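Every protein chain of the complex appears in place save one, which is left out.
Then we have chain A:
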């Protein structure tokens, strides 16, 4: 703005800064509430007035990973003393950890769902970004007949509502036995992310000067060598950003996972809500599961902050 600032402008700036802080606090409050509930004892999760200051506990996470049952009577002092610390926090809540005949602790459904999410998200990301990088290079450097139509076709496959695609996929998967399998979801997420990865990577490829490869071709590189030795290293940032976006999409996806899986290959997003059944749910356990599930995405958001605009607009806006 103008070099000389009037006092009313400075005053307005102060008001704006306060407003921004207020908005930030409101926007972060739900996330803070998830994180704080994950460390609360159960009786403090649903209080009026809401509990803000409390002694943080690790018990929600112990409960998240184990199968538990209600105890009619409190444990005997010997039993309590013999138990490891993580079992004691469960005792304190009036529950005990379920063990099998050999005394092995029984896991809850959460760790396997978390692992499924990891396996499926990582594999589909590698496939989508791998194929997407090659295809983007093809579109970026060579003349392709009907390029605009093909790119539109590629994008439109991503734009369909998941349920529309899921109906025929469900029938086809059922016919070939891919329902509730890791491979089934990996294929679906790869197809879903591939279009995105082609669009985003094409933008990054367009930014690498053609002269780099042409110089390499003059030096006697083949086109393939030039691609692997010159273009790929130049595109590394773009590939990393695209990969993180694909990972987050696959990691967060709910509708396909809800329809296509029920147990063996179920990922965390349909599993976490399924814990809220009849009766009073233990919100501390749900918060703990949610917290762990959101953590990777929160970290990635910080790493990705400079590419968010570009990724979220399908590469339309670059900056």
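Descriptive notes on the structure:
Here, a contact is a pair of C-beta atoms (placed from the backbone, for glycine too) under 8 Å apart; a residue touches a chain by one contact, two chains touch by 3 or more; residues count from 1.
Convention: contacts and distances are computed from a predicted model.
Between the listed names "Sarcosine oxidase subunit gamma", "GvpL/GvpF family gas vesicle protein", "Sugar ABC transporter permease" or "Aminotransferase", the UniProt record for the complex's undisplayed chain reads "Sugar ABC transporter permease". In the complete complex, the hidden chain is touched by one of A:54, A:80, A:107 or A:152, namely A:152. Residues touching the missing chain, restricted to chain A, are 1-2, 13, 16-17, 19-20, 23-24, 27-31, 33-34, 37, 46-50, 131-132, 134-135, 137-139, 141-142, 144, 148, 150, 152-157, 159-172, 174, 187-188, 190-191, 194-195, 198, 214, 217-218, 220-225, 227, 248, 251-252, 254-255, 259, 268-270, 272-273, 276, 283, 286-287, 290, 293-294, 297-298, 300-302, 305, 308-309, 312-314, 316-317, 319 (touch as defined at the top).
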